[in-house]
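One structure is given below, represented as structure tokens, and several questions about it will come after.
Just one protein chain is left out here, and the rest sit where they should.
Letters A and B mark the chains as written, and numbering starts fresh at 1 in each.
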Amino acid sequence: MSSNATTPVAPASEDPRLRLTMSARDLVNIGIFAAIYLVIVFTISFAGVVSPLLIVVTFPLSIIVAGIPYMLFLTRVKHAGMVTIFAVLVAGIYLLAGHPWISTVVTVVAALLAEAILLAGRYRSRWAAILAYAVFSLWFIGPLLPILIDPDEYFSSATMQATPEYADKMRDFLTDQVLWMYNAATFIAGLLGGLLGAALLRKHFRKAGLA
Amino acid sequence: MISIDGTGWTYANAEEPSLTDVTLCVTPGEFVVLCGASGSGKSTALRLMNGLIPHFHEGTLTGAVQVDGLKTATARLDELGLRTGTVLQHPRRQFFTDSAGEEVAFALENFGYEPAVVHARVDAALTALAACLPVAARLRLLSGGQQQQVALAAASAHEPDILLLDEPSSNLDADAVQRLTASLALLKARGMTIVVAEHRLRYLRGILDRVVVMREGRTEVQWSAQQFRALPDEDLAREGLRGEARPVDLPELAAAGGSVADPATKGGPSTGALQLADIRCRLAGRTVLDLDHVAFAAGTVTAIRGANGAGKSTLARVVTGLQSCPGNVRLDGRKLSRRARQRASAIVMQDVQRQLFTDSVDAEVRLAAARNDIDVDQALRELDLTRFADRHPLSLSGGQQQRLVIAAARISRRRIVVFDEPSSGVDQRHLQSISDQIRQVAHEGAVVLLISHDEDLLALAADAQLTLRPL
Partner (left out) sequence: MPSRPGLDPRTKIIAVIAVSAAVMSAGGGRFIAAGLLLAVGLAVWERAWRRAVVLPLFVGASAALAFWVPLVRPHPALGAVATGSFLGLRFAVALGVGMHLIATTSPTQLSAAFRAWRIPRGITVSTSVMLRFLPLVATEATAVLDAMRLRGLTGLRAMLRHPILAIERFTVPLIASSLRVGEDLAASAMLRGLGSPHRPTSMTPPRFGGRDATFALVVAALAAGSVLLSPGPA
């Protein structure tokens, strides 16, 4: 036995508000899968940094590929809230990486919606999982929000004042229509990612004893 | 202190039980060594004692386990962790922080010790560690032996009553094993109960009280310290156990350059199928590899040795074309580009999961055979993989996965094959089998480089050595 002088200061009883039903193992799983998810998204997005033209490919691709670890993560979710904590971690890292704070909010809201969908499927439905991933993926619209929220600032800049014709063209381009197309593309990529993840669960991870 | 009575355990997803009948009673202050071949269940038995079974690993447990008055099945994992200290097999894989001080503090902080107590304990531990390592250094830059010492300090800082170690001597050189023995003796003298799962036993001769031999998931034979000392190495080998680690003495390859450790061997240019000249590799602004010339012969196994950070893996990456670097690499007299080297090489990595790409053993072999006209079914038969043909590669045991990756390298007929620490945590029988496979690859005409700290493996498998030193 440890001597009394060095007994831990805090016994097992704790402030009940801080006590979550999640076990240490659950929290470790969240951390591990968030890391895998982020590395996959970063790895693929990096190609987009090298050449801006590639963004058209890398953007949906990163959503699709990241569906693979996400779907595996969902098989290990045992408590409500795990999906939300996962999102908080991802959002936190992106906040440090320069993403706007509004994107952080969007990420958490998307995760809460995903959580609700999973709950409706009692956390065991395959289609609910696929849909939940698509909804969670909508956080990818967050980074673009500032320009959509405040296009006036950009268009009132000196450059735009000097080239009114061009400014009008750009203003037409950045309409709600474009925003919705972007949202839809994100959602479809999310669905594809969920489907791919579900397929690989069957093909690999179940057989390997990992799911 | 520990009492296990007729306990059995089957991992979820496993077909066979790992433990069928384990019965063991350890008294306070006792030093018990659990030994047996790979797959005998000794590591699994250790997990019974720290509660990883049934709290971390999933499966079916039968029978009762009591540790320090706690029933492990009902206690929380952290309650068991407070009473036991565990050092897992690969120290560097269990570090949660970057420095020795933070690592030692980790358990104390998590268990909620007062900052003053944490400070005092960490200072004491660092003072002790300072004798064998630079305590301010980053953990991953330390040698295997030094990492082991840090892991030991980190596992015992909260002064548990019981210390559990899983194959602590694997990946250690002879000196480091000696230091480990001394540290364990010290902990034993403090009254700590210690259980070690090992397949290499001689280094514990002076301090162990009892040896328990496990076979196929059950505790079979027990030797008292006295009986054990009288046993010859041959009897140990019969149980799949390794005897004394003997320093190997291999002929040093003629080579020149700043990275070559032994200046005495700097001779004229040597001959061999694979020739390296004027390799100067800089990573992150620091020269990590400097070789004027060296040659590796085909059909032989060359051990690449040297301390951590001496450039062993960099050499492997340069040779296989994964690392670009000024200098010449010639194979059979022809200068090879980086891409050409990639096509001519294979690496058997330490973690073979990284290189299993398909959903069945059969598909994996077919993928490797892609460009060669090879009868896959026959190859599977020859490699003794037929009965696994339909299995998912990731569902195989670690040893089987490794065999599959080696098989893939052989089937794809690579001229240069690098083995990176292939024997970590492997018993005598598997050691022989790995060594046979390495020999086989060389026998088929490949240039084989073997990066390993395992002197037993080097003694079995290597023909010559190149020792590097940090720049």
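Assume a residue touches a chain if its C-beta (ideal position, glycine included) is under 8 Å from a C-beta of that chain, and two chains touch if they have at least 3 such contacts.
Keep in mind it's a predicted model, so treat the numbers as computed, not measured.
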item: Candidate in contact with the missing chain, chosen from B:N110, B:Q178, B:S360 or B:Q432; value: B:N110
item: Contacting the left-out chain in the complete assembly, out of A:L54, A:L89 or A:A116; value: A:L89
item: Contact set of chain A toward the excluded chain (per top definition); value: 8-14, 18-20, 22-25, 27-28, 30-32, 34-36, 38-40, 43, 52, 55, 64-65, 68-69, 72, 81, 85-86, 88-89, 92-93, 95-102, 143-144, 146-147, 149-150, 153-154, 156-160, 162-163, 165-166, 169-170, 173-174, 196, 200, 203-205, 208, 210
item: Where the missing chain touches chain B, by residue; value: 50-52, 56, 76-78, 80-82, 84, 86, 88-90, 93-99, 101-102, 105-115, 118-119, 122, 138, 154-155, 158, 317, 320, 322, 342-343, 345-347, 349, 351, 353-358, 367-368, 370-371, 394, 408, 412
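Note that in this section only the chains that are shown with their structure count from here on.
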item: Distance from chain B to chain A - Cα centre to Cα centre, in angstrom; value: 37
item: In the complex, chain A residues that touch chain B; value: 1-2, 6, 8-10, 12, 24-25, 203-204, 207-210
item: Chain B residues touching chain A - in the complex, by the definition given at the top; value: 12-13, 55-56, 68, 76-78, 82, 111-114, 117, 158-161, 359, 392-395
